[in-house]
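Following: one structure in structure tokens, then a few remarks.
With one protein chain withheld, the remaining protein chains of the complex are depicted in position.
Per-chain numbering from 1; labels A and B assigned in written order.
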Amino acid sequence: MDPIKRITKQQLFLPFFCLLIVLLINLIKSPTFFNIGIQHGVLYGRLIDILNRGSEIAILAVGQTLVVAVSAGTDISVGSVMSLSACGTCMMLAGYGVNSTTQLAVPMGIGILFGIFLGGLCGAMNGALVAKLKIQPMVATLILFTAARAIGLLLCNNQITYIRYEPYKYLGNFIPGCPIPTAIFVTIAVIAIVSILLRKTALGLYIQSAGINSRAARISGINSAMICFVCYVICGLCAGIAGMVASSRIYSADSNNIGLNYELDAILAVALGGNSLGGGKFNLAGAVVGAYTIQAITTTLLAMGVSTDQAPVIKAIIVIIIVVVQAPTFKEWIANTEAKRKALAAEGGQKA
Amino acid sequence: MKKLNKFSGNTVLLLITIVLFIGMYAAGCVIYSAKGFTHVQTFLNLLITNAGLICVACGMTCVMLTGGIDISVGSLIAMDCMILAYGMGVKGWPCIPLIILILVIGLIFGAVQGYLIGYLKIQPFIITMAGMFFARGMTAVICTDQISITQDMNPMFYKWANAKINLPGFLGYVNKKGKTVVPFIRPTVVIALLVVAIIFFVLKYTKFGRNLYAVGGNQQSATMMGLNVKATKMKAYILSSFLCSIGGICYCLNTMSGSVQQALGFEMNAIASSVIGGTLLTGGVGNVIGSLFGVLINGTISTLVTTNGKLLSSWSNIMTAALLCFFIILQSLFAYFKNRNNR
Partner (left out) sequence: MEQNELIVMRDIVKVFPGVVALDHAQLTLHKGEIHALMGENGAGKSTIIKCLTGVYERDAGEVFVQGVEGNVFNHSTEDAQKIGIATVYQEVNLCPNLSVAENLFIGREPLTRLGTIDWRSMNKRAKEIMKGLGISIDVTVALENYSLAIQQMIAIARAVDMDCKVLILDEPTSSLDDHEVEKLFDVMRDLKKKGVGIIFVTHFLEQVYAVCDRITVMRNGGFVGDYSISELPRVKLVAAMLGKDFDDLAAIKPEGEANISPEVMLKAEGLSHKGTVKPFDFEIHKGEVVGVTGLLGSGRSEMVRCIYGADKAQTGKEYMKGKEINIKAPIDAIKQGMAYLPDDRKADGCIGELSVRDNIILALQARNGMFKRVPRAKQIEIADKFIDMLQIKTASRETPLSQLSGGNQQKVILARWLCTHPDFLILDEPTRGIDIGTKTEFQKLILQFAKEGMSVVFISSEIEEMLRTCTRMCVMRDGEKVGEIEGDMTQESVMSAIAGGEK
């Protein structure tokens, strides 16, 4: 195999390649893109911005990767679950019906744990529908896709609840004295925990086995339904954590806007990371790089004057392109045309 | 041979739906009779506000019969409304070409989705999800503001939107001033009911309609029996997007505005209507009459929530989702018992 092919065959090639292109475009457009400075004692710059803002997507992508691998379907409720978790936390911290507070009703830790717990609960519900009742993952998660956001609104009494309590802002902004955005640490922690879980237990092997061939996995003694359920719970927990970060950034729970369109970003991150949306083998690192690539694209689009509402057009096109290229039928078609071309060339050669 | 049970699980599902609708409506009549819930007009309003949803649910039912799903409908409606509002409100274009444009866009949109799903065999959910974000994004690309269509902008469209078709007077009631209020419907209701009738006919009496059922029943068998599965699927998605465009026009006639946030979560209502109306998620079973009742149940929920006045509007979303969840679980229970009996 020639070296170029060997590089392109690498699983991490696609996400890194895309990231590189996006960064390159930015560099050409604005040479100051890579500048990193320090303002008001914290790091400042486009790259830092991408790393910071990409945190939620990266956290969601971690959970989404597992779900895709085990069930060959995606969890489209993650964005709404983020919003629900944020609302749950703010409701706990502020007390029901309060729309702005400087005093916490319960310790912050309890509030945050409650939010993450809500995420896990949503994941458990999705998991039960998919693993036990064998409902298509996307239909099952569609329920919470609509309902979670609405429940969040209920928890917050249909208003935006502000938590004007300094430490609550730390998670999404900066801890005083530390120049690096806290969200980056949270992301690293989530990735580390899940990686350790995958490395130190047999979960990774189980997920892949159940995702590739659940019948064979069952014969080999793996409880495929249980593994599927666990993956959805992890995905829900990740959505909960992402919701915390998003809520902390704006120190409030804005049910209508937190996590909006994030499901698309998360799924796109998984696909860009070289993971097949058909399930099976997965690569967590790829999904994470994919997540930052998405964020880089979003940031670039924003810098070019494309609004947040408009950005999904381009992302939707990217998704379509990726799934079309991944589709077996398409691959077959390409292989066939290539074979025909070669056959024609050979024939032509013989005649000549 | 034992007597066959014609009263199969699917009929039971449809019956539950109808009983549920009557029950809910009756409960509404009892609780909110003071607020005019018992008037015929309240029921007609149900049809008027949900005319768009009825069209979309019919298309959704066709897609779901093949075992697929189309979640792009809500965004497509937002895009349709925006095109109408932007075209009439900002550009001042006449409405008939715009409506034709919208219908053509519906056809093209459906054809692309259908091709990718039918011929390239990509999961319908992924494709229509991309379609959902694409259409929503395009809405924002056209215009990010909310545009209202007023009488000055397009008198014709305004006239259509406000046209009343009066029903026979005996259905009306006498108000406090002693004047008889005659119940009325709007043209959109006629369109919606016409769509229901046509799709009902197509599903029952045309080859295409029966092929939808066959594909959903067992795709492999359908292929073996010599049906063109790929084309059937593609046509189903074209039909869905086309009906969605018609629904978009009805929706716009109702709201007379276009904005990016419009019809959020509409796909959920359409899917819920179909499922509540007895369409199986696995495909092959369902009909539009059931879906019509599904829409009515959906509408009743939101009417109840608004009539109450104290409840938050998000309750109707939650109720719909809960109902969808309930029916999905019911469906899998039915399937489970059927399997057990067969073995």
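We take it that a contact is a pair of C-beta atoms (placed from the backbone, for glycine too) under 8 Å apart; a residue touches a chain by one contact, two chains touch by 3 or more.
Note that this is a predicted model, so its numbers are computed, not measured.
**Student:** Identify the residue among A:212, A:285, A:302 or A:317 that touches the chain left out of the display.
**Tutor:** A:212
**Student:** Please pick, from B:107, B:227, B:312 or B:329, the residue that touches the omitted chain in the full complex.
**Tutor:** Per the contact definition at the top, the residue touching the missing chain is B:227.
**Student:** One chain is left out of this view; which of A:31, A:221 or A:305 touches it in the full complex?
**Tutor:** Residue touching the chain left out of view: A:221.
**Student:** Can you work out which residue in B:214, B:250, B:263 or B:301 touches the chain that's missing from view?
**Tutor:** The single option touching the absent chain is B:214.
**Student:** Residues of chain A in contact with the chain that isn't shown?
**Tutor:** Counting only chain A, the missing chain is touched by 200-203, 205-206, 208-209, 212-213, 215-223, 280-281.
**Student:** Considering the whole complex rather than only what is displayed, give the residues of chain B touching the chain that is not shown.
**Tutor:** Residues in contact with the chain left out: 1, 4-6, 8, 201, 204-207, 210-211, 213-214, 216-218, 220-227, 284-285, 338, 342-343.
The rule we apply is simple: only the chains that are shown with their structure count from here on.
**Student:** Rounded to the nearest whole Å, what is the centre-to-centre distance of chain A and chain B, using the mean of the C-alpha atoms as each centre?
**Tutor:** 31
**Student:** List the residues on chain B that touch chain A in their complex, please.
**Tutor:** 69, 71, 116, 119-123, 125-127, 129-134, 136-141, 144, 260, 265, 267-268, 271, 281, 312-315, 317-318, 320-322, 324-325, 328-329, 332
**Student:** Give every residue of chain A touching chain B within the complex, in rising order.
**Tutor:** 73-74, 76, 129, 133-136, 138-140, 142-147, 149-151, 153-154, 157-158, 261, 264, 267, 277, 307, 309-317, 319-320, 323-324, 327-330
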